[in-house]
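As you look at this complex, bear in mind that one protein chain is not there, while each of the others sits in place.
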Amino acid sequence: MTTSPTGTVDNDTLLEIFRRTSLINQTDERFRSLLISGKIRLVYYPVRGQEVLSASMMTALNPDDYLVTTYRGVHDQLAKGIPLKKLWAEFTGKATGTCKGKGGPMHITDPETGVMVTTGIVGSGLPIANGLALSSQLKKDGRVTVVCFGDGSTNIGAFHEALNMAQIWKLPVIFLCQNNRYGEHTAFAESTSARQIVDRAVGYNMNAIKVDGNDAEAMYLAAKAAVDRARNGGGPTLIEAMTFRMLGHVFGANTSYVPKELVQQAIDEDPVPRLRKTLLDRQISEDQLAAIDAGIASDLNDAVAFALDSPYPDAGEIRIDVLSTEIAA
Amino acid sequence: MTTSPTGTVDNDTLLEIFRRTSLINQTDERFRSLLISGKIRLVYYPVRGQEVLSASMMTALNPDDYLVTTYRGVHDQLAKGIPLKKLWAEFTGKATGTCKGKGGPMHITDPETGVMVTTGIVGSGLPIANGLALSSQLKKDGRVTVVCFGDGSTNIGAFHEALNMAQIWKLPVIFLCQNNRYGEHTAFAESTSARQIVDRAVGYNMNAIKVDGNDAEAMYLAAKAAVDRARNGGGPTLIEAMTFRMLGHVFGANTSYVPKELVQQAIDEDPVPRLRKTLLDRQISEDQLAAIDAGIASDLNDAVAFALDSPYPDAGEIRIDVLSTEIAA
Amino acid sequence: MNAPTKISFSQGINMALDEALAADPNVFLLGEDIADAQGGGVFKATLGLSAKHGTDRVRSTPISEQAIVGAAVGAAITGMRPVAEIMFMNFLTVCMDQLVNHAAKLRFMSGGLTSVPLTIRCGTGAGVGFGGQHSDMLEAWFAHVPGMKVVTASNPADAKGLLLSAIEDDDPTLFIENVAMYAAQGAPPEPGYKVPLGKAAIRRAGGDVTIITYGRPVGEVEAVAETLAAEGISAEVIDLRTIAPFDEAAVLNSVAKTGRAVIVHEAVKAFGVGAEISSRIHEELFGQLKSPVKRVGSKYSPVPFSPPLEQAFLYSRAEIAAAVKATMG
Partner (left out) sequence: MNAPTKISFSQGINMALDEALAADPNVFLLGEDIADAQGGGVFKATLGLSAKHGTDRVRSTPISEQAIVGAAVGAAITGMRPVAEIMFMNFLTVCMDQLVNHAAKLRFMSGGLTSVPLTIRCGTGAGVGFGGQHSDMLEAWFAHVPGMKVVTASNPADAKGLLLSAIEDDDPTLFIENVAMYAAQGAPPEPGYKVPLGKAAIRRAGGDVTIITYGRPVGEVEAVAETLAAEGISAEVIDLRTIAPFDEAAVLNSVAKTGRAVIVHEAVKAFGVGAEISSRIHEELFGQLKSPVKRVGSKYSPVPFSPPLEQAFLYSRAEIAAAVKATMG
């Protein structure tokens, strides 16, 4: 059942992937620099190395398609189109954030851009994604749901239950495993008995695609094939997108457990310069790429300023949004 | 990774399987007749049709090997050697039962014969079986653990987590899926996306055997291969033993949802007369088989009388065995 | 066709589900074996509903409680109103994450952008011989979880009226059904009959002591109150119906009048719902109480199988009467 979609990706699409990649890359970098300077304080899960994977996947979606992601999800949220200001405000706990500061970085929701749920419990997003897809199937609204998770998460029960149910019901859902080789400090083979994640699709009789997630073209083609299939009633796909978590599990954590060669290899294969090179090879000018980068840098400055200047929520918010009616003081 | 063990089974072994099969078959029948006559009252999960599977598996084990089974587990417990009187007393809630009447039919434990846990929560026995096997691995006591579960149970998260961990740790455990084609009233294909359960072993890189569980010789050879492998440090095996649940989910329940042809096929392939025929074909005399049956019938009469005559536990038992110290009245 | 003069508890449930499915296309049901092809639910509460409303909207599922509740959560945040059947309350232990970390929290964590109008129905209760893993009353756990409601009914009409309100309610609601009551008969409600959430019912007026209870014990308490009346003790009986948030006004008004209170529930007494109610009464009415509030619940023990032990585990009429008399001094 493992398929390898082929085809070509046009320049406009690749430029759009580049734009989203740059947005992710610059945002991630800014979070880290503000953390280092002490201007903001939060537990931050870097996405350095996984930008192109996510940008390519989300470019294959429609704006109103659904996304479910995890604590390590800022790349997915940005690629899906979440407003930058609201995202920054939420990460910093401000009243102007997507979720009024109540959710915070691990629990980003923005239904307008299809960012439906961000979870902190490993594997928990997969069953919820089925529910979104089931809703689309019942309402025939043509939406596709993508749920992102890591390699380590494929060892938890919810993964299994969700894939089986999705296949039984032929749900329009894409299970996107971002295989970055580690779950916290545990290497793939130490925790996962499968030789590769796509092997697990056999047990669900599910369509599966293994792809180099750091190759924008291959990743986009894989994503597009899965999206088309889901949208046309063909049911779910498990995508195993190979990538690398370049900066460890949590920002600031020691990464000495990662073999040096692996790190060097990842640097050599860094997807961001690689995508840039692909575009330059296609005769897109360096100026055009630099202009995109600069536009994003400017948006980012605005967003950071907006977040830092925004007020915190009122204490009374603790009684609101708990139930559908306000809780008595 | 799916293997098909071959070989021959000697007469003594086959007779032992016959003895256990007869014990299961007669016990199951007696439970049903006493339920019909109203002499006993309990929720009973018949094992008619699955006798040979279990008898063959347990004959391949040592007496001190461990067993974990389910609500539908009386065949497994009997085949493992649980004392008949204590079993009957437990099923009828008596103080003389294996568990003083506290556990009841869904929660049979008898460590002396290796019957460690019987669970009523689908899939929950698999992670526990890993723990038994891990204990054996750490203590190097040479024991093997077998955990029984149904086809429907392979869709729950605990199944997945347990198989992955067992393979990662190369535990001496055998996952015995008794594929009787139904989970409650739901047919296999309506709930299980895998074409066959052994397909799921691929995702754990695990040794797997698919076998006709109603064929004593094939089932014994499969069981023996898995046991030897586990005992020799080769790690876990997933066995998918095909069988049929001839009398529905719970005794007394309507089974009209089962297609007539399937029922007829099951009757035609009934493993109990089939085993008898195999033995007669091997020139074992009808007298010898009848004597085995009669001995069991007599034990059964004793066990039923013992259970019915036994007292119920004292009310004060409610305060004992809750914690390691008695609860104050 | 004449209206029935009596309906059973399961019929009450069935009527609510039928009306909800008819009234709102966003309502759908999912759970193990709930469609007619699978028997209409093990407790027959959904019998006939898939025939009438289609298997898209009355869906049998694999044995995958995390996937069931997850699918309900995902569909709910798109505005659907799923009603999930989790056969037995003890099975909630395999899907607590979806209920507690997601369903109950998503409204708050999203700052009100998404809500989770789902209903989970589950059966449970001791006294019918299901043993330790199928009988627990765990309502206190969910009452302690901010963001969700907990409801139970003491008669068929209330079952109908409360369940309909739960489905229409915008918050996640756990609806608990006592398996010992499915066959219990009661007056049939009018079509459209609803019981508001959060409102207790006074089942019997009285002036000496208030007995607060819910679910199956309501009938027992009424019987005890009748006996006590003959002895000259006039008990007011409050049926909470909604356990969380409970109707504090009704409880405090009654106890302010009687000056004495007893709380009765089937759940284990220690750390049960009765503790919160007792604390609230003492906190608010300390000066007006003639004696300390008493609690009656089940013993500190797993639910035993053996019938006499199971009775010893359960709260009893004698204990209720004794508690009332103790408050009379």
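Points to keep in mind about this one:
Labels A, B and C are assigned to the chains in the order they are written; within every chain, residues are numbered from 1.
Note that in this section a residue touches a chain if its C-beta (ideal position, glycine included) is under 8 Å from a C-beta of that chain, and two chains touch if they have at least 3 such contacts.
Since the structure is predicted, the reported quantities are computational estimates derived from the model, not experimental observations.
Although one chain is omitted from the display, it touches the following shown chains in the full assembly: A, B, C. Considering the full assembly, C:Ala104 is the residue among C:Ile13, C:Ala84 or C:Ala104 that touches the omitted chain. When the full complex is taken into account, the listed residue touching the unshown chain is C:Gly132, out of C:Gly132, C:Pro156, C:Pro172 or C:Pro308.
For the chain missing from the display, the contacting residue among C:Ile233, C:Val273 or C:Val324 is C:Val273, taking the whole complex into account.
Check A:Gly101, A:Gly114, A:Gly131 or A:Pro271 against the missing chain and you find that the one touching it is A:Gly101.
Although one chain is not displayed, subunit C still touches it through residues 66, 90-94, 96-97, 99-101, 104-105, 108-109, 131-133, 138, 140-141, 143-144, 146-147, 244, 267-268, 270-276, 278-279, 282-283, 286, 289, 291-295, 299-302, 304. Summarising the interface, subunit B meets the missing chain with residues 68, 97-103, 107, 109-111, 116-117, 119, 121, 124, 126-136, 138-139, 145, 157-158, 161-162, 164-165, 168-169, 320-324.
Although one chain is not displayed, subunit A still touches it through residues 41-43, 93-95, 100-107, 119-124, 152-153, 155-158, 183-186, 190-192, 254, 257, 312-313, 315, 317-319, 322, 327.
Operating definition for what follows: only the chains that are shown with their structure count from here on.
Centroid analysis (C-alpha atoms only) places A farthest from subunit C. Averaging Cα coordinates per chain places subunit B and subunit C 36 Å apart. Separation between the centroids of subunit A and subunit C, computed from CA atoms only, is 40 Å. Taken residue by residue, subunit C touches two or more other chains at 61-62, 64-66, 94, whereas all remaining positions touch fewer.
Of all residues in subunit B, those touching 2 or more other chains are 155-158, 190-192, listed in ascending order.
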